[in-house]
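The structure appears below as structure tokens.
Only one protein chain is missing; all other protein chains are in place.
Labels run A, B and C following the written order; every chain starts at residue 1.
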Amino acid sequence: MQKLDVAILGATGAVGQRFIQLLEGHPWFQVSEVIGSSRSAGKTYGEAARWVLDDNPPARVAALTVKALDADFCSPLVFSALPKEAAKTRELELAAAGHVVCTNASANRMLPDVPLMLPEVNADHIDLINVQRQRRGWNGGALIANSNCTVMPVVMALKPLLKYGIRRLHLVSEQAVSGAGYPGVSSMDMIDNILPYVPGDEDKMQTESLKMLGRFTGEGIDELQTVVSATCTRVPVLDGHLVNISVELADQPELSSIIEDWETYQAPAPVLDLPSAPAYPLQYLYQIDRPQPRRDRQAGKGMMTSIGRLRECPVLGYKFAALSHNTVRGAAGCSILNAELMAVAGCIEGFRVAEYALAS
Amino acid sequence: MQKLDVAILGATGAVGQRFIQLLEGHPWFQVSEVIGSSRSAGKTYGEAARWVLDDNPPARVAALTVKALDADFCSPLVFSALPKEAAKTRELELAAAGHVVCTNASANRMLPDVPLMLPEVNADHIDLINVQRQRRGWNGGALIANSNCTVMPVVMALKPLLKYGIRRLHLVSEQAVSGAGYPGVSSMDMIDNILPYVPGDEDKMQTESLKMLGRFTGEGIDELQTVVSATCTRVPVLDGHLVNISVELADQPELSSIIEDWETYQAPAPVLDLPSAPAYPLQYLYQIDRPQPRRDRQAGKGMMTSIGRLRECPVLGYKFAALSHNTVRGAAGCSILNAELMAVAGCIEGFRVAEYALAS
Amino acid sequence: MQKLDVAILGATGAVGQRFIQLLEGHPWFQVSEVIGSSRSAGKTYGEAARWVLDDNPPARVAALTVKALDADFCSPLVFSALPKEAAKTRELELAAAGHVVCTNASANRMLPDVPLMLPEVNADHIDLINVQRQRRGWNGGALIANSNCTVMPVVMALKPLLKYGIRRLHLVSEQAVSGAGYPGVSSMDMIDNILPYVPGDEDKMQTESLKMLGRFTGEGIDELQTVVSATCTRVPVLDGHLVNISVELADQPELSSIIEDWETYQAPAPVLDLPSAPAYPLQYLYQIDRPQPRRDRQAGKGMMTSIGRLRECPVLGYKFAALSHNTVRGAAGCSILNAELMAVAGCIEGFRVAEYALAS
Partner (left out) sequence: MQKLDVAILGATGAVGQRFIQLLEGHPWFQVSEVIGSSRSAGKTYGEAARWVLDDNPPARVAALTVKALDADFCSPLVFSALPKEAAKTRELELAAAGHVVCTNASANRMLPDVPLMLPEVNADHIDLINVQRQRRGWNGGALIANSNCTVMPVVMALKPLLKYGIRRLHLVSEQAVSGAGYPGVSSMDMIDNILPYVPGDEDKMQTESLKMLGRFTGEGIDELQTVVSATCTRVPVLDGHLVNISVELADQPELSSIIEDWETYQAPAPVLDLPSAPAYPLQYLYQIDRPQPRRDRQAGKGMMTSIGRLRECPVLGYKFAALSHNTVRGAAGCSILNAELMAVAGCIEGFRVAEYALAS
């Protein structure tokens, strides 16, 4: 099988690097174009990128020449790790030009015809692509987003609880520094310290989660009707966002039933079989002091969400902690999974991996 | 004025050291006896204590010989930084023998006739000492406790809001490692990591806060009737516990009124004038990313509580963050303030600082 | 091929855990017995061990019952992660009883007839086993040690430079906390701090390095005659010891020649082909700010040593930095490599992997 060429927008940044790292050895996709700022354009990727992940960039990618954002590029599939402002119009232009754009940027996430997708949770939102293409007159192109990295573990943990009726949700996050990119948070703010505020994230927690857990109506997304209160804090952790979740349910399930719901939850076909999908997207940890960012963020190669400490909440009924890797599951890894779903759904022209049918 | 001799129980531990540090230069009290484990007894304090605070122990205290816990000692005033098990009976024995014991240990905090005191909040609970002495037949001795270090910023911040009716309370803490003593939390658990659980603290948050905010009836304490949900986590911070507080009030005050309540709150006389009392026990910080442990824990020499981020909570109505120094305000400093209140209230026999009247 | 049963002494500690983690899926060896303290004996490993590495212990090992140190056990191959005192006599008893003991403990390292082995550096020291067996009358048993974890990157980096004549050596280490085990270093010592002293390690740097770089004479080891000065410090890093090395050489090679020596260095056969041996044990990093513990410790699955910053030293001639993973390359991983070498050399009775000849 001939691999599909992909381009990475914002390739030199922290999330761009994670895209490159995760795509190394991918069975369907290969990084063929790297796009950076005008300062980087013309250099090799190895020269242009200050690699902040472990080890060094893959040699093949390090040798690619960085292109400018306004250059022409030919990869049918584009992953965007652009800053918000840069993403806003460029992503739409590229989709209009026929590229399938899977974006991690927040700029276009809440547009009504852009699916905000986490395949294990709302794979059926992919059908919003049809609405999008029709409404915008796009031919082959598409724009599909993944959510904010802190929203991810929340939505993942709540999906199996939807059947109990989610009434109210209270979230307090403890977020890793990689969520702010590189250089991002100054070490002078993170030694012997935490920050009680993360710019922008509380709003995203309160809006994106409802869109993701919403229902596709054929026309658009009917958001979940739930009251959400979010507090976002920053802690001296490299990777892995932990969220302390309290939830009020309409029903009163046993704690053991909820744990069973999590442990048995599986993504619907064909998501289950996608190359980047973990066999089970959720794991419940029984030790009283888990999940922990450093010890649990790598579960399922960084694609699983770990849950622990489920117990009664005197105020809202139930409470627990959920954790996932913010730059894998919560960013680049999710975008890649979205692209894989697009591929099997036949939404990437001229590239068909198999004869799957969507389980929506 | 002749200073009052004081003994420190558990003097070599982290909180014991903080007692010694804070009492250096105290206008009324001087450390005359240091009590440690049988392993330390007989050595000088300088030899026995692995000093974990900044700098070195005061030279005068370093030269004292450490006594065993079962030794006789003669200081009328005793500060206890004992571990829970050791504290349980020994503190009561010492009070029975005529010592005024101000304890930071949790063992006897919730006994119905032991005041759990934070002078700025519930100075009138000191009258429970009369009940205690009468019931137990103690003559001159007394046992008075301060609360868990994480409860402290919560109770302090809520006191001025009591008038609005506190219905439900949701707490998520991010606690410093010094709360676990020395060596306490392993560095292998705190590098690039947080722990989503602190043994014992969630229960204390849910019980001690209600006793402290309760009403002295003449016979005992009528606890506040409020539903509390607490989650306690550990973060890589040396000193300073931050608590994310959401609260439901019976009334609906403006945010600005609440801030004004905090900024104008003062302890009742005579607490206001005690040597260790800050002029204002609370400060509100208007920067969106404050309070922060490292930058704000020293406010008021570690005795103030810093509050920030007051805003609407979609779930409970109001939310904000409160921070105080856990081993000063939340431990040794509060015990010392309690002792100062005992002194001005004439509850330490043979030692009368002034002609104050309690404002209860 | 039937795998060889191995026992882990000190299995519940931090290095014991690393043995278990690294042996999971090993092609020749399988963990069949786990030995712990009397407190752990009788419990399953899953209950007894507070797992401090990422994720959880392998399920198969978690189900094993922990045996006491004085129990009989039957595995021919024993890995020892015992504390020094416990190791001293027990390791010798076990070797005398016919077990091949590969130890990470420091207790017996400097015994004249115990090889202190790092296969890429001194594989020929394995012949000291014959001297050992003959002198002690052991039949089938043997004791073989690996060095202190900070010595490892030094010896590895110096091996290719031996030909230039190493006259004087000045070492300043910056060591990770996992080197002290769990709980080991208190978080109160490691937040916003470093420790300028690591108990015991400076001596080991100054003695073990000379034995390892010494020459096997047929009777014993002729130590390298070099003056060594070592300073060991502790830094807030989880894994990965970095050593700042200045060296005076008898010859004056070009910097580029030294780099080439490192880059082309390969272990002699059969070490090269052992399952845990990296293809190249050394890598030179050209970026000016490398090696870094977090980014480079995993090179070669934690078995490579990374070197960087080679430049002239105005005082001693040459200086550079070397780093390796202290609990993989510097402890459990090296012990396993030693055992693999014993296996191919036919030194483990009844277990022969192949028809290798030693390249000594």
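To be clear about the criterion, contacts are C-beta pairs under 8 Å (C-beta built on N, C-alpha and C of every residue); 3 or more make two chains touch, one makes a residue touch a chain.
Keep in mind that this is a model prediction, so the values were computed, not measured.
Checked against the full complex, the candidates A:158, A:185 or A:316 give a single residue touching the omitted chain, namely A:185. Annotation: of C:137, C:196 or C:218, C:196 touches the absent chain (contact as defined above). The hidden chain makes contact, of the residues C:174, C:208, C:261 or C:340, with C:174.
Remark: the residues of chain C touching the chain excluded from display are 168-170, 172, 174, 189, 191-197, 206, 227-229, 231, 233, 235-238, 242, 244, 246, 288-295, 308-309, 313-316, 319, 321.
Contact between chain A and the unshown chain involves residues 14, 52, 177-178, 182-192, 236-238.
Residues of chain B in touch with the missing chain: 53-55, 191-192, 238, 294-296, 298-299.
What we mean here is this: only the chains that are shown with their structure count from here on.
The rotation relating chain A to chain C, fitted on Cα atoms, amounts to 180°, rounded to the nearest 5.
Averaged C-alpha coordinates put the centre of chain A at 44 Å from the centre of chain B. Look at where the CA atoms of chain A average out and do the same for chain C: the two points lie 40 Å apart.
Separating the centre of chain B from that of chain C, both taken as means of CA atoms, is a distance of 48 Å.
In chain A, 191-192, 238, 294-295 are the positions where the chain touches two or more neighbouring chains simultaneously.
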